[in-house]
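With one protein chain removed, the remaining protein chains of the complex are shown where they sit.
Order of writing sets the labels: A, B and C. Residues in every chain begin at 1.
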Amino acid sequence: MSVDLSVNIGSLKLKNPILLASGTVGYGNEISEFVDLSKIGGIVTKSISLKPRKGNPPQRIVETSSGMLNAIGLANVGLELFIKEKIPFLKNLGSTLICNIAASSIEEYVECVDILDKEETIKAFEINVSCPNVKEGGLIFGNDVKAVAKITEKVRGKTSKPIIIKLSPNNSNIVDYAKIAKQEGADAVSAINTLVGTSFDIYSKKPKIKNITGGLSGPAIKPVALAKVLEISKEVDIPIIGIGGIMNWKDAVEFMIVGASAFQIGTANFINPKASMEILDGIKKYCQENTISKISDIIRTRKI
Amino acid sequence: MSVDLSVNIGSLKLKNPILLASGTVGYGNEISEFVDLSKIGGIVTKSISLKPRKGNPPQRIVETSSGMLNAIGLANVGLELFIKEKIPFLKNLGSTLICNIAASSIEEYVECVDILDKEETIKAFEINVSCPNVKEGGLIFGNDVKAVAKITEKVRGKTSKPIIIKLSPNNSNIVDYAKIAKQEGADAVSAINTLVGTSFDIYSKKPKIKNITGGLSGPAIKPVALAKVLEISKEVDIPIIGIGGIMNWKDAVEFMIVGASAFQIGTANFINPKASMEILDGIKKYCQENTISKISDIIRTRKI
Amino acid sequence: MLIKDVFVQSNQKIAENTFLLKVNAEEYIPYVKPGQFFNIKVNNNSYPLLRRPFSISDVEGDSILFMYKVVGEGTRILANKVVGDQINILGPLGNQFSINESSNHVILIGGGIGIAPFPYLIKQLPNSVKYSVLFGVRTEKEVHSYGLKNILYSSDDGTVGIKGNTIELLDIHLKQIAEKDVKIFACGPNPMLKALQEYTNNKNIECEVSMESAMACGFGICQGCPIENKDNNYKLICKDGPVFNIRDIMI
Partner (left out) sequence: MLIKDVFVQSNQKIAENTFLLKVNAEEYIPYVKPGQFFNIKVNNNSYPLLRRPFSISDVEGDSILFMYKVVGEGTRILANKVVGDQINILGPLGNQFSINESSNHVILIGGGIGIAPFPYLIKQLPNSVKYSVLFGVRTEKEVHSYGLKNILYSSDDGTVGIKGNTIELLDIHLKQIAEKDVKIFACGPNPMLKALQEYTNNKNIECEVSMESAMACGFGICQGCPIENKDNNYKLICKDGPVFNIRDIMI
């Protein structure tokens, strides 16, 4: 049985619902040794800022129970190098490119989108308003409904490409952010970014991560991510990209049933760089075995 | 070397910083087969409400990666039976009793405290404003600063026993809640209650928990709990009782170093009912090996 | 109730996906009763986090035997245990099947792995009591006869015994034995027990069932395993059960 795996995120048509999450595959160079990037739905680039960012000093990561904390600090090559070197590479591979942008001011978001909008290879923007690991440009926006409204509105003014607002789970009202994003013209929201967490060494009494706190990702957060997707899906009529702890095709299908139109693979890439290809096989088989001819038919089929 | 394990939570003096968390040991009857309740710091009872509560229909729990979701729905025997049967039992065992109260209105909180204040065996109240699993009486308060202020103020008016406000992690500003609790006269805060999460069956497409969402507990949430304790400890001068994913003495010590004056063992009781006794041994040894004569000396000794 | 590390003495496959695990558990032996269960930690780390409940399937000398079916991560780990491995068991937990001499004929109905508690129950039946075992499976591969006698089978695909379910088998069997004073003990999937409830209520037959539920603690502290009784109150399967009179509960 042939299965139609394509899904739509607003006007963005994806071959299949599998995206590689921002910050977990760089700009595709290394992961392309394991994954045929032309075969999966798309790649979301590491958050790009106007100028290159060095990122946080080490130690940047630490393992936790079924999870990991990271405080990379949005280390990235900056807009210029991204355009010159990274975009052509991804274009050659034939992958669908979603560009994730992080900034320390509303103006910087706007300027980035303005410049990048010309790049044909970029098929959509994911606006990161939810990075917990930098003072400016992250959670400071993600936990402020008005800031998210403003950013969405301004960015919308600069591009007609699909805009995805990446939401923070570190608040009690993710629905308000999704609503405002929709209202200000976003095409979709992605949920979730990492949860704020920390870990200390009981002998040195120092935080294991130099930045003190980091963002928690991995299977540990899957129940929280699913609950956030469910919450948004119940209250707001906007496509949702589900993220958080997806390790295999079953997790992915769970997100779609709960309400996600597509999903992103993050931490799993570190442990099994082929995870996205295996998930592609897995969801295809799931559809075949359950005689689902279009995967988009399972979106939001939850029974509650 | 003899170690002084006692700690103070406001005017509440505990033999040691080990408390059994509300909802994870009922009223002590069963766990007393494994734990000498007179030896540990104290027991926090299952949330009590004015009238008995039947709780949510099954399925109430489900396992997740390094965690579990529960939606018990504050099933409890109600105030009357609690006073008649449960208190005498705990009194006989010589355990320090902290009574956790949940209610669906501010008036109910006040009435409960008013009635229970007369019970000499109760050494402190923990006010649960953060249960994610009931419509009224839980998160509806826990994520509303004004409600928490009001509850604390009113309850304060009814008792001179220590009041501990149990905080929700499901918001972006736990510090505001801790501040208001302190301001309105609370003696301490406990952090954290469970994180909202969910889990679905991909074949039946139904939520695995009848209540749809549940509260996530266990090692998966430890990094989040620690970050919340750290946040409060940095901003508010109030004793903190750390809770979340403590499985062994190392986890417990980590919480104290980060900022907790005492800690509660929750999910660990289900897996190893003797966990609290083992933690008692563990922290004693840790103090001895590191020549710490008073465990209270390690509270908030984080180096950041 | 005791928590102890015990050693695996054997762990044998007895049917498709079905294993028999034998552990040395001397200290428990005086206390274990048919129908009770243990909550078992299959690993010594947090993956999976929770214990897994398993009925006492049999007792042999100083050893307890568990019969289990591999269905997920926990039972898969259990199936990989070899002689000498340690597991941590908490129990015995719950109540027991109430055996008495008054019944003329006892019928044990096991749906799939629901057969697990019966070898030990059979051992404890008074000699005077006649019994038969009705063993319902999906297909022949699931069949074994560990600790069982007088077995009648039903299977979904007809590969063994009658083609049909255990209730149909029971109906035929009751006619065959033509006994008046029958008592049924049953364990199996909820749909089977539900059908059994209707059947035994209609025919007014004594019946006790062992119920299942997701469990965190297994001994009454988490409130995770409620079952509604006929008065619309919740009982705990782990503490008030797992064995209930079929008349007393809502299945």
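Definition applied: contacts are C-beta pairs under 8 Å (C-beta built on N, C-alpha and C of every residue); 3 or more make two chains touch, one makes a residue touch a chain.
Bear in mind the structure is a predicted one, so any value in this text is a computation, not a measurement.
Of the candidate positions A:33, A:237 or A:289, contact with the hidden chain is made by A:33.
From the set A:10, A:55 or A:282, the residue in touch with the chain omitted from the display is A:55, counting the whole complex.
Considering the full assembly, B:65 is the residue among B:24, B:65, B:143 or B:233 that touches the omitted chain.
Interface with the hidden chain, as seen from chain C, comprises residues 45-47, 73. In the full complex, chain A touches the hidden chain at residues 23-26, 29-31, 33-34, 46, 54-55, 57-63, 65-68, 70, 72, 75, 218-219, 247, 267, 269-274.
Note that only the chains that are shown with their structure count from here on.
Nearest to the overall CA centre, using the mean of each chain's CA atoms, is chain B. Relative to chain C, the most remote chain by averaged C-alpha coordinates is A. A straight line joining the Cα centres of chain B and chain C is 36 Å long. Chain C has residues 46-47 in contact with two or more other chains. In chain B, the positions touching at least two other chains are 65-67, 218-219.
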